[in-house]
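Heads up, one of the protein chains got dropped from this complex, but the rest are sitting where they should.
Letters A and B mark the chains as written, and numbering starts fresh at 1 in each.
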Amino acid sequence: MNPGSRKKTIDTLLKIMLAVFVFTLPLWLTSPTYLQILIFLFLFAYLTTAWNLVGGFAGVLPLGHSAYVGIGAYTSTVLFITWGISPWIGMWVGGLIAAIVGTIVGIPTLKLRGAYFALSTMAFGEGVRVLAENTMKVGPCVIDGPRGISIPLIPGNNFTAYQFVSKVPYYYIILIMLIIVLFITWYVSRIRPGYYLAAGGEEPEAAQALGVNVAKYKVWAMALSCFLTALAGTFLAQLTLYFYPKQILGLDFSFELAFIALIGGRGTITGPVIGALILRPVGEFARIYLSAVLPGLHLVIYGLVLIFVMLFQPRGLVEPLTRFYDWILNKVSGTATGKEVKS
Amino acid sequence: MSRAPSRGPAPRDTIKSEVTLEAIIQAIINGSMTGAYYGLAALGLTLIFGVIKVINFAHGSLLMVGMFAAYWIIHLTGWHPYAVLFLVIPMLFVFGYALQGIVIKPVLEAQREVREPTEVIIVTTGVWYVLDNLALMLFGAEFRTVKTSITGQVFFLGDYFLPKPQVYGVVITILTSGLLLWFLKYTRMGKSIRAASLDRDTASLMGINQYRVYNIAFGIGAAIAGIVGCVLIPFYYVFPSVGVVFDVKCFIIVVLGGLGSIPGALIGGVIVGLIESIFPMFMTSTWTELIVYAVFMAVLFIRPAGLFGEKRDW
Partner (left out) sequence: MALLDIQNVSKHFGGLKAVDQLDLTIEKGQIYGLIGPNGAGKSTLFNCVAGSYAPTSGKILYNGEDITGWKPWNICRNKIARTFQIVKPFQTKTVLFNAMVGSFIRTSNTSEAEDMAMEVLKKFHLADKCNVLAKNLTIAERKKLEVARAMATDPDMLLLDECMAGLRPNEVDETLDIIREIRDRGVTIFMIEHIMRAIMSVSDRITVIQFGRKIRDGAPQEVANDERVIKAYLGESYGAA
């Protein structure tokens, strides 16, 4: 076998092993704490990948995306508590509402310059949070303002109610969601809207002269992103069974999403996942073990990593990591520039 | 965005309280004075935003650094905050200058070709997180206060009262703005800054060292943030997240008033201050926050250049 195809085989093999590992993980990793950490890792990977559709592909900087997580969570929860509608259905309603809201907000704001767009998303996000904190009831639906909503616990595993006793079903649900959203991202990048988005994000005038209605595609990406984001909002609500505005609609949450995507590599498909893989464990461990002694350390770390990445690798860590992975593959498979190698 | 409790006369927070002409006038007075130091805070930001075209999300953090610097100096020396001002100004200037030179400049340079350097926004966000949380780690989250000779004292103007620290704040605001305007109009460096803000490439062709100008502009912006910190000390709480309260507000003011416009920043500040003091008389103060955001969004859509900004190709 020549080195080139050997390298390909090793690469495919590694990817299959990774897939098997990830899918069988709950079989041997039974600690709920660690499972929870992984679930949140996948959740953030999902959210940042959805964010990436606007923040990476459309080339703008949304800093208020938590609003859509909140819309998803509140919609499905309110529908469940008030009328007993299964969150599985409420999830889609939430997604639709989020897409509509995102479109309405996006149409005027996506025309703005980068910095101003970022500010407007922040203002909108904070506006939604304040709105939620000040609303006790909307008609028959209880929102309960700043105290947030608790979802009544239904004992046992109840699929319709989207509640399970162990963490394992949640693990698989978010894993599948992540795979789907990655696929969607990959697919979008290969079809015309993906090209148009990338072009419009980089040189809007040139894109327009080539027939691209840049604003339309940006709004389209925004709607898709908001829809997908809201679905995860429902997931989060069902996972923790309690949420409140400052947490689920907070600026910190929005910023964390943006940070992870930026550090990983916005505009790439795997960048956000890599970002989540790197930052989340660091953040979690810092928070769990050090926050008593040094509160806020994990955020300092986030900030420092962000600064360093922007200074030295502004396109994200996915690039050098991919090169590194490539280098390892080369070494292992014996593929080197023109050299024949003993295996 | 949230409002930290301020130490002084309690704001009217309940709806359906007596809305008399007197109360309204008092609210106008309060709002205008608050607006003055909001405007001062926004001043540094509009300078940085206008000159370097950088959204400095770390601006609030600079204010916080200024406040803590003042706090510790007062603690150690017992000096009056307005005296401490003269120490804080150079300290923050150097800090800002270094920050711009070390952290922001490399990103700006790398992004020179790019149409919209969002990486710079991101870097300043990182700086914000680092500064705020370092302060949290080092000083803890508790609210500190400083008792000064003017804390809690008021002037009386007929039936209305004007808290002394706020009045001095207005004076300092006017002085600082005047100084800044003079600097920009009449000094060499000031003119260089204005030139660079209009067209950085032409300016550098004319021999103006672009990056040195940016460093100085940033330093001045930081120093102004430090001044605000000192102004706030007699009547505000000192705590690590104080910057966040001002950060978003400052951006709203800058957009309202017009990017790069000094009178715009001050007037924008007063507008926000007035909204915050008058509206709570008719609705809960948290709905007032929404009003501010709504006004902000409206300005963005209708006239992104703000009240005094130049029309650009947005």
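Please note the rule applied: a residue touches a chain if its C-beta (ideal position, glycine included) is under 8 Å from a C-beta of that chain, and two chains touch if they have at least 3 such contacts.
From a predicted model like this one, the values you see are computed outputs, not experimental measurements.
Among the residues A:V60, A:A118, A:V181 or A:A198, only A:A198 touches the chain that is left out of the figure.
The chain not shown here is touched by just one of A:L27, A:A209 or A:V293, and that residue is A:A209. Considering the complete assembly, chain A touches the hidden chain via residues 190-192, 195-196, 198-199, 202-203, 205-214.
The working rule: only the chains that are shown with their structure count from here on.
Computed centre separation for the pair chain A/chain B is 33 angstrom, with centres defined by C-alpha atoms.
By the touch rule above, chain B contacts chain A in their complex via residues 1, 55, 103, 106-107, 110-111, 115-116, 118-119, 121-123, 125-130, 132-134, 136-137, 140-141, 240, 248, 251-252, 255, 284, 286-287, 289-290, 293-294, 296-297, 300-301, 304, 314. Considering their complex, residues 59-61, 108-109, 111-116, 118-120, 122-124, 126-127, 130-131, 133-134, 202-203, 255, 258-259, 262, 294-297, 299-300, 302-307, 310-311, 314 of chain A touch chain B.
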